[in-house]
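Everything below concerns the one structure shown next.
Removed from the display is one protein chain of the complex; every other protein chain stays in position.
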Amino acid sequence: MTAILVGESVSKHFGGLKAVDRVDFHLDDGEILGLIGPNGAGKTTLFSVAAGSIPPTAGRVLLDGRQVSGKSAHRSVHLGICRTHQIVRPFARLTVLDNVLVGHHYGRPANVPGGDPHRVAREILDFIGLADRAGRLPGELTLAGRKRLEVARALATGPRVLLLDEVVAGLNPVESARLLDLIREIRGRGISIIMIEHVMHAVMSLSDRVVVLDLGRKIAEGTPSEVATDPVVIEAYLGRDEDDVQRQPGGAEEQQRA
Amino acid sequence: MTSPERALSSGAGVRVRLPVWLPGRILVAFAAGVALLWAAPLVLPVGEYTHNVVGLTFMFMAAALAWNWLGGYVGQISFGHAAMFGAGGFVAARLMLTLGLPFWVAWLAGGLVAGCYALLWGHPTLRLRGPYFSIATIGVGEATRLVATYWSGFTGGSSGLSLPLGGGPTKFQLYWYGLYLLAVAVGLSYWLRKSRIGLALFAIKEDVEAAGDLGVDATRYQDVVLFLSGTMVGVCGGFYASYQTFIDPQDMFSFDRSISFILMAVIGGIGTILGAAAGAIVFVVIQEFLLANYSQLYLGLYGTLLVLIILFEPLGLTGLLIRVRKLFGYRPRPDIAAGGLKSAAVGVDARGSTADQGVAPVEQSAPGERGSA
Amino acid sequence: MNDIPRRARIGRLSALVAVATLVAVACAPSQSNREQEGSAAVPDKIVIGSTLPLTGAESKAGGRMKQGYELAVELENKDGGVDVGGKKVRVELKLLDDTTDQAKAVNLAQRLITQDKVNFFLGTYSTALVEAQSTVAEQSKIPYVNGGGAATSIYRKGYTWIFGTLAPVENLATTEMEWIHQQQAAGKLAKPAKVAILWENTSHGEDFRKGVQDFAKAHAADYKTVVDESFPLDGKDFSAVLSKVRGAKVDLFMVDAHLPDFITMHRQYLSTKMCHQVITYGARGSEADAREALGQDGVSYILSAVWWNKQLGSKGLNKEFVDAFKAKHDADPEWYQATSYEAARALLTAVSKAGSVDKQKVRDALSVLDIESILPGSKLSFPQDKGGQASYPFVVQQNLPDGSSPIIHPSEVATGEGVTPNPGCKS
Partner (left out) sequence: MAEALTLAVSAVLLAGFYAAMAYGLGLIYGVLRIVNLAHGGIIMAGAYLTWQLFTRFHVDPYLAIPVVLVVFFLVGVTIYYCLVRFLPRGPAGAVQSLLLLFGVWLIIRNLAYLLFTGNDQAIRTTYSTSSVSILGASYSLNRLLVFGISLVALIALHLFLTRTYSGKAIRAAGQNLESCTLVGINVERVYVLTFGLGTALAGLAGLLASTLFAFNPSFGAGELLKSFVIIVLGGLGSVVGIASGAVVLASAEVFSIYAVPSYLTSAVGFVLLVVVLVLRPGGLFGQKVLR
C-alpha cells in the first residue's frame, strides 16, 4: 500500500505552548486511520494544520508528495483534502442542499468532473441519508442530522482524504452505529479517512491503524489492539487530566482570528 | 449555458438556454421594467423637478445596491463608502474639467479609480470581520475626507470644484443615465446573488472559516465584491458630480454620506435586491417630504426608523412584505424567511423536487441569531 | 453551466457591463420643451424663492438672515408692493429650510425654480451652501442675490446671474491691516512687525489669509509673515499651533476662526499666558457669546471686523433699517440681518428699475445697480470685475475693558479711538 498523506515532523506552537510537537504520521491509500488522545493532545490542531487552516510552526504535510500544509484552507481542499468540524458549523441560513452545493461548486479539485450540480448534490444527500431534508434549514435537523450534513458537505468537495473530527461524539448508540456504517461506505468509495474519536469502540471497530497523541507528541502507533494494550497509552489516559491545557490552543486560535 | 449578452440580445423567437439562476421570466420582467421607466417621462406629464429627482433617486438606488453587495451579501458593514463616492466624483470632475473628457468616460474612469482605491485599503482590512472591519472603514472614510479637503490642488480644497455649465448632460437627460446606472446595478446584484457566486458570498457571510474549509477563496471573493462595489459607487459619485455641477470634499466625503448608503440598504432590507432599491426610494421620499415640512425632525426620524427596523424587522421592508404575504397564506421557503438566499436551489424546485418546500414551521429568525461569542 | 471557469464568468460579466454602458451612452432623450422665457407681462404678484439654514449647524445665522429678508419684503409691501412699470405688485417670499445641507440647498432651489416657478431667488447662508446653490440659479438663468456668501471663489466662476452683498473676506483682512498700518506708521507697533496667520481650512479662511498676505507683501518692509498655518474646523487642541506661534515671537496674531474654534483656541491662548501687540480672530470677538464664554478680560482689546454694525445706524437709511428692525423684533440687528436686508432690497430695487419681472431685464438692472446703502461706504453695487460681488470696507471694532466695542476704522464712521499695542500684555 502507498501512503497518500504524509506528515513530516509537524509542529505547531501557540506562544509557549507546543500544541503539536514534531509529529510524523502517514495515511495509506484507502485506509481509515484513528487519531486518539486525551483532551489537549493536539489532535484538532494537527487536523487544522493538515487541512491548511493554520500554518505549521515547523514540518510539513504532503498529499501525494504535494505540500498541503501552510497553504490556505481552500487550496488544500482543491488538492483533495477536506476536514469536518468537531462542533458542526453549517451555514445556518442556507438550505441543506445549498450547504452541500457550496462544497460541490467551490471545493472540487479542478480535475474532478462536475456534472449537474443538483443531481450530484442530491446523490450525496441520498447517500448520506438527508435527501428528504434538502429544502430545510440546518437548524431544523437533529444533531445527528447536522453531523451528517457536515460529512455530506465535505464529500461534495470530492476529497481523496477526509479528516473527520469527532463525528459520532454526542450521538446515541443507534445514530452513531449508522454513522459508522456510513464512514465504512465512504471508505468503500476509495476515500482515505483520518478520524479523531473519543468514543473508543468506534475507533477500535473502524480503524485499520491508530495513532495516539499526548501533549502534542505521538506516543504510540499501531493496530487498535496493539495500542489498546500499550501501557504508555493507558498511562496517558488515566494519568492526568489537562482540561485547562485544552483551552489554550483554542484561545490562541481565537486571538489569531480576532 | 450561454452568455448573458446573448441572452439579452435574444429577440423574440430565438431560443437561448439561460443559466439556471436566470429564469427567462425574470429577464423579461427586467427588460420590461427598464423599457417602461425609459419611456415613462416621454409619455407621462411629470414635472421637471420630479423628473430630475427621480433621476437622482435611480443613482441612489444604484449606490445602495452597490453598498449592499458588501454589507448585505458578504456581511461586511462599511461605514466608509463615501470615500469611494467622493473619489469617483472628484476624479470624474477633474477629468471633465482639465482633460474635457466626455462625461461617461470620466464617470467610468472615476469609478475604476474608486474601485482600485477600495481594493487598496480593502484588501488588508477585509481580513477583519464584524465591528473591527466597520471601525476600520470609519477610519478610512474620515482620513480620506481630511486629506481630500486639504488637497486643494486636486479637489479644489474647501471651495470644491465647479463643472462648466452646459458641458455634460442636463439634469433632464441624467434621468436616463441614472436609469442605465440602476439597470447595471440591478443586473450585477442579481448575478452576485443568484448565480453560484452568491452561494460563496453567503457562505462567507455565514462562517468565513467553514467556507474556507469547503474550498471558498474568501479573500478573492471579498476583494472582487469590494472592487465592484467601490467602482459602482464611484461611478455614482461621477453621476452626482454631473448632476450637482458643483462638488466639495466636505460634502462628498462626509460621514453622513456613508451613513445614507447604510440607511437605504437597511431600511429596505439588508442583503436583498429589491429591498435595497426600495430603501433608496423611501430614503429620498422621506427627505423630499421632510425637507419642505419638518426638516428639524429628519435626523430623529431616521434614527427611530433604524431602531425599529433592527429591533422588530431586521429584514426591513422586505421582511414586512414577507409578513404581509404570509397573512395571505404565502409560505416562504425557510431560508428566505430566515433572510437566507434563494439561490441555485431555484433550479431544483423547478425540477419538481419541491416536496419538502415550506412544510417546515417557519420561524422568523433574525439574521445571524445563530452567532455565538 | 457549472464547468465554465469563474474567470470566464467574470470576464463575461465585465463585457456585459461594457455593453450596457455603451448602450447607455448611445441614447438619452435630450431636454424636452422647457419654457425659458420669463413672460414679460407684469403679474399681480412676484414670488421670490429662498432657502436658509434654519436648522443644523448654521441655524443661528440662518435665522438672522431670515429676519433680514422678511423685513425688506415687509417694508416693500407696506406701500402696496414693488413698483413695476407704474404698477404696484405685491411681493411674496417663499422660504424653505435647507438644514445647512448642500444637497438639500441645491434640491430645494431646484424645486422652487422649476416646480414653484419663483420669479427670483434670494440666496442661502454660508459660503459652502451658496457655492453649491448658485450653480442651480446660473443654470436656470434666474437672478440670484445672496447676503450670505462671502468667498470670492463663488464669484470667480464667470457666472452672470449671481450677486452678493457680502464683501470678500479679503477686505476684512485688508481693512484690519490698514488700521494696523496706520498705528505702525504712528510708531505704536513694531516695525517691521512679525505676523502669524492662523486660518481655518475653509474658503473663508483662505480669503482671510490671502488678504493679510497680499497686504504684507505689498508692504514687505513693514511686515514679515513668520507663521502661516491652517487648522481643521472644530479642533480640540491648538497647543501645537500656538506653541509654533510662541516659538516664532510674533507681534501680530492674525487668526480667522468660527465661534467654537475661537473660544477653544483663545482659552488656550489666555491660559498659556500668551499675548501680542495686536490680536484678531477675523469677524469674532465683539459678539455677546464670545464675552460670555471668555469673560470681559478674555476678549478685551481683541480686534474684529464685520460687514456692518449697528453703530453705523445713526443716520439716513441705517436709522430707517435699525428702527424698523427694533420695532419688529425689539432687538438690535447684527450684520447678518443687514446684509440679507440689503440683498433683498437690491433685488426689489432692480425689479422696479427694470420695470419688468423679465429675468434677463432684472439681471441687467442688477449688474448696473448703484444705490444708497446701509453698508459701510454707504453705496451698494455689484461690480462685474468682481463677478457680481459687492465690495466695500469692513468696520473694524475693538473690544474695550468697559464692555463697549466702538468702531475704530474706517475713520469716517469711527465711534471711538483704538488702543494699541495691546495694554493687556504686561512686560
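A, B and C label the chains in the order they appear, each numbered from 1.
Everything that follows uses one rule, which is that contacts are C-beta pairs under 8 Å (C-beta built on N, C-alpha and C of every residue); 3 or more make two chains touch, one makes a residue touch a chain.
Just so it is clear, the structure is predicted and the values come from calculations on it, not from any experiment.
Enquirer: I'm checking contacts with the chain that's been left out. Which of C:Ser239, C:Ser314 or C:Gln384 qualifies?
Expert: Among C:Ser239, C:Ser314 or C:Gln384, only C:Ser239 touches the chain that is not shown.
Enquirer: Just name the one of C:Leu270, C:Ala324, C:Ile371 or C:Ala414 that touches the chain not displayed here.
Expert: Final answer for the missing-chain contact: C:Leu270.
Enquirer: Considering the whole complex, which of C:Glu292, C:Asp323, C:Asp370 or C:Glu412 touches the chain not shown?
Expert: Of these options, the touching residue for the absent chain is C:Glu292.
Enquirer: Would you mind spotting which of C:Leu259, C:Leu317 or C:Ala414 touches the chain that isn't drawn?
Expert: C:Leu259
Enquirer: For subunit B, which positions touch the chain that isn't shown here?
Expert: 75, 77, 79, 121, 124-125, 127-132, 134-136, 138-140, 142-143, 146-147, 149-150, 255, 259, 262, 266, 296-297, 299-300, 302-307, 309-311, 314, 366-373
Enquirer: Since one chain isn't shown, list which residues of subunit C touch it in the complete complex.
Expert: Within subunit C, the residues touching the omitted chain are 55-60, 100, 201, 229-232, 234-237, 239-241, 243-244, 246-247, 259-260, 263-264, 267-268, 270-273, 289, 292-295, 297-298.
Following the convention adopted for this analysis, only the chains that are shown with their structure count from here on.
Enquirer: Return the distance between the CA-based centres of subunit A and subunit B, expressed in whole Å.
Expert: 40
Enquirer: Mind checking the centre-to-centre distance between subunit A and subunit C? Centres are C-alpha means, answer in whole Å.
Expert: Using C-alpha averages as centres, the distance is 71 Å.
Enquirer: Tell me, which residues of subunit B touch at least two other chains?
Expert: Within subunit B, the residues that touch at least two other chains are 196.
Enquirer: Could you say which residues in subunit C touch two or more other chains, in rising order?
Expert: Residues 2 of subunit C touch two or more partner chains.
Enquirer: Which part of subunit A faces subunit B closely enough to touch in the complex?
Expert: Against subunit B, the touching part of subunit A is residues 51, 53, 72-74, 77-78, 82-83, 85, 89-95, 97-98, 101-103, 105-108, 117-118, 122, 132-137, 139-140, 153-154, 156-157, 257-258.
Enquirer: Contact residues on subunit C for subunit B in the complex?
Expert: 1-2, 4, 6, 9-10, 12-13, 15-17, 19-21, 23-25, 27-32, 34, 54-55, 96-99, 102-104, 106-108, 110-111, 114-115, 127-128, 131-132, 134-135, 138-139, 151, 153, 157, 201-203, 205-206, 232
Enquirer: Mind listing the subunit B positions that touch subunit C in their complex?
Expert: Residue positions touching the partner: 1, 3-5, 8, 19-20, 41-42, 47-50, 52-53, 56, 102, 104, 108, 146, 149-150, 157-160, 162, 165-166, 169-173, 175-177, 180-181, 183-184, 187-188, 191, 195-197, 224, 244-246, 248, 250-251, 287-288, 291-292, 295-296, 298.
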